[in-house]
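Please read through the structure below; I'll follow up with questions.
In this view, the complex is presented without one of its protein chains, the others remaining in place.
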Amino acid sequence: MSTNIIGKPQDRVDGKLKVTGRAMYPGDRQIENLAFGYLLTSAVAKGSIQAMDTTAAEHSPGVAAVYTPFNPLKLYRGLESSEGANSGEILPPLQDQKILNHGQIIGLVVADSFEQARDAAALVKTQYEAEDPVASWEQGMEHSFAPQSVSGENATVKILADGVRSIDDAITGSPVVVDATYTEPIYHHNPMEPHATTAVWHGDRLTIYDATQGVVSHRLNVAAVLGIDEDMVRVLCPFVGGAFGCKGSMWMFSPLTAAAARALDRPVKTILTREQMFTLVGHRPALIQHLTLGASQDGTLQVVKHDVRSTVSFSKAFIEAAAHRTSRLLYKSRNIQVSQTLVPWDVGGPTFMRAPGCAPGMFALECAMDELAAKSGIDPVELRIKNDADIYPGRNVPWSSKNLLECYRLGEEKFGWSKRNSEPGAVRDGDWLVGMGMASALYPAHRNPASAKVRLQADGTAQVSSATQDLGTGTWTVLAIVGADSLELPIEKIRTELGDSALPPAPTSGGSTSVASVTPAIQKAAESAKKKLIQLAARDKKSPFFGMKVEEIAYRNGELAGGGKSADFGSVLSAIGRGSVEATEMAAAGEEEEKYAFHSFGAQFCELKVNRWTGEVRLHRIVSVMDIGTVVNLKAARSQIIGGIVFGIGMALLEGSVLEEKTGRYANANFVDYLVATNADVPNVDVHFINKPDTIFNPVGARGIGEIGITGMPAAIANAAYNATGRRVREFPIRPEKLLPMSPNQPAISMSGS
Amino acid sequence: MEPPADSGPDREGASSRREFIRNLAAISAGLTVAAPLARAVVVTENGIPKSAPPDTGGVQGLTEINLRVNGKGERLVVDPRVTLLDALRDRLELTGTKKGCDRGACGACTVHLDGRRVLSCLTLAVMAQGKEITTIEGLAKGDELHPVQAAFIECDAFQCGYCTPGQIMSAVACINEGHTGSGREIREFMSGNLCRCGAYPNIVDAIKLAAAKMKGGVN
Partner (left out) sequence: MRPFVYESPSSGQEATSRGSTDSAFIAGGTTIIDLMKLEVMKPSRLIDLNALQMRGIEMREDGLRIGALEKMSDVAVHPEVVANYPVISEALLQSASAQIRNMASIGGNLLQRTRCGYFRDVTTPCNKREPGSGCPAIGGENRMHAILGTSSSCVATHPSDLAVALVALDASIQIQNGANERLIKLDDFYLVPGDTPDHENQLRSGELIAEVHVPRLPWARRSTYLKIRDRDSYEFALTSAAVALDVDGDKIRDIRIAVGGVGTKPWNLPKVREAIAGKPLKQETFAAAAKLAVDGANPLRHNGFKVDLVQRTIVRALMNLGDLT
């Protein structure tokens, strides 16, 4: 392609809107006669509501309505997942008095202003009959069960070498064994933009501005809960203020707001509070992972056994496939067993969170690999290279493109891995113990059927449209880049449209699939639009190419050329009196899915310091090398990887939702007590790409990039903390108290209580 | 090409909203807009008017306030409980300033009061009177971006863009305060602005770039 734009660093096309405050997020909508909704939530985790006194709230100034289970709005059950739905919750709120989790929706106050709604909500008095919730591992285990399937396979997958009777026999027969348990708490996505819905009815047609990762999916699901035809609903979301998975599903406050708007015959806007973000829009389950690695003396893996216990909600199933998406396939081993058990709690529904399955699974697997390296005296990078898998274990298919060894080698070099002292606690910088650690990164590549429209316009510009989303991921710019590349036009000539369910349908943006799914559709649509243009040019009397055969006319660099003549498409369209010519195409994966496995890979390295007195971990530098196929926009791709890394820093060192065992209440549901990384916590990050197109996967060769950055980081940090201190912390987050006292370099003072 | 900021069918309704909101707020409490420092009625939480407490010259119920925002005088009628953040967003249609937590814990609502960076979510609108309020919308000079805005684009110092107005307002202040001596200093003095997309290293780069440009007196 002559424009040569793919892979270059490109400023975001929506950048100017974002830096000037003009980008309109769903909660920013200003609409005439707008009312404000404020959700009432349950103060107990289980039981039922006995009574609600709403009198004071109803008489509070500006209040239009107070909806509760005693004065409900009619809502229907959400769709089942088998119906192609993507519903975060099945059960609609306010239809009965049951309480299934702390912070569940029990009412909606609607008023003329935000303050009136908020302050009236505080006047509602609710009486509960409370029961003890299940909110601990111990209690939850009494209700645990194996899911029917995990990532399309059985809950337990066994691959055993010939003659091996069981995985435990294989472990017994291994000269070197690592056996360790890794735990992590519930994590919350906490995008900076709280979920927001603004619902506007025009007669029986609904327009809904919603912070969602999937406008098309949201339309279907909202319509189902409202009991209306999805054709009557339009979902708009040109900008999303971060998502990370929690805006990938429809949550019930959205149709509830729409129902209130319908009942009151005026637009209603509901924005969740930060506190409500912890109970109403999902979380990553808590996990206990048991890893057993068996190896020969030279480090060759004989056994990988990975058992996962992950929490779910009694009211909603979700599987955090931590072993099936990692240990199942990352390393070559004669014997592999992965298994999963679900442990239900009385909490709101869990959901996908950045790198579902892989982020937690790689924490456990890559820490265990580090333990194996230490135990067998082999360099952690060499151990991984030794056990690199060339075919997908048990399926015997190759990867469409895999350059993981290159990631390790380049990473070692860029990081200066050879300077690492493998003896824990051996390197000091003043009061700080210095450690280096690394881990592999892994995330599967998927693409879903997607469609796009390309329109060539008489003014010389082109429009690229698809009902996809930009979560901050850079989709606006990707559409423009791929449009410019396909049409051989400067990017300034491309106008893009997304975030509107009325556009050609595209999948929910999640699982790093948007670029992979949508860009082939754009390419196809661009080719069809060119073809149509050529046909018009040959057919129309006013065209400079009238009478020529279509084969004699070529499209190049925005121009038609043939028979010694050339003219840009705008002037051709103008000459024949057309405003535009357009084509919509759908693209989907083909039979390559059967023949190959598709994954992105990487290697992540970090250096950190741990204070020898007080145990705080501070990151010093990070190097990441990523094999993600084609890099579409170098600038945004680097940012995405850094973003994943920052998420990984939080996961390893800072974050964690504290669920009270007795009450089922999150004790730290706010931004002061749920610690996400600040600017001060993030060091210099050096990102490199292998940049080898994976054209078996899709024509652009891009595998998506949103998740992989997080996957190796938590283990790399934990491994570096071990290298610094000699302490193996297998329980996230790694807080100072877990590293104290340090051995062998503990300060020579005797401290009580330690 | 830049995407449209405000797609969707409802944008035509927005222009008249401001005046409408002022009237609506007044009507809903049984007051007229023309009653500055209205002391006629105190509406209690249960909606029953009670007699006013002893007159100490205070302000209660709806009151007219005058704010100076981005160099322009703005007159609006609000209850004293309205924060500057909600006044900007819901009354003045300046939605560039964002609400990330409403508790002073994230920095998304950062604006300048008399040139100093503050959190508008913890500032009452009534207390911002007499001060020069600058929001993200007031930073550029017409089409010409502020150097910090330009540097944010160049360094890709944002992804979703939601924390960005707060980051930029904070960054401008950080530079003006002289806290750009090192990467470490910038990071510390920008830590009051959370970014969940993790654009921090790029934000630091953008501030370094803009600070270098602004030394030449661009600002």
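To keep things simple, chains are lettered A and B as they appear, and every chain counts its residues starting from 1.
Everything below uses one rule, namely that contacts are C-beta pairs under 8 Å (C-beta built on N, C-alpha and C of every residue); 3 or more make two chains touch, one makes a residue touch a chain.
None of the values given here were measured: they were computed from a predicted structure.
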item	value
Where the missing chain makes contact, among the chains that are shown	A, B
Touching residue (missing chain; options B:Arg68, B:Arg103 or B:Lys213)	B:Arg103
Interface residues of chain B (partner: the chain not displayed)	42-45, 53, 56-61, 79-81, 83, 102-104, 107, 110, 116-119, 121-124, 126-127, 170, 173-174, 177, 179, 187-189, 191-193
Residues of chain A in contact with the chain not shown	43, 115, 118-119, 122, 430-431, 611, 613-616, 618, 653-654, 658, 660, 662-663, 665, 667-668, 672-673, 675, 677-681, 733, 735-737, 740-741, 747-754
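In this section, only the chains that are shown with their structure count from here on.
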item	value
Separation of chain A from chain B, taking each centre as the mean of its C-alpha atoms, in whole Å	30
Complex contacts: residues of chain B adjacent to chain A	1-10, 13-14, 16-17, 20, 24-25, 28-29, 43, 45-48, 79, 81-82, 86, 89-90, 93-103, 105-106, 108, 135-137, 139-140, 145, 149-150, 152-154, 156, 158-165, 168, 183, 186-188, 190-191, 193-204
Interfacial residue positions of chain A with respect to chain B in the complex	11-25, 27-34, 36, 55-56, 59-62, 112-116, 119, 123, 189-194, 200, 202, 207, 209, 236, 238-244, 267, 271, 273-274, 461, 471-474, 476, 480, 491-500, 635-636, 638-640, 642-647, 670-672, 676-680, 682-685
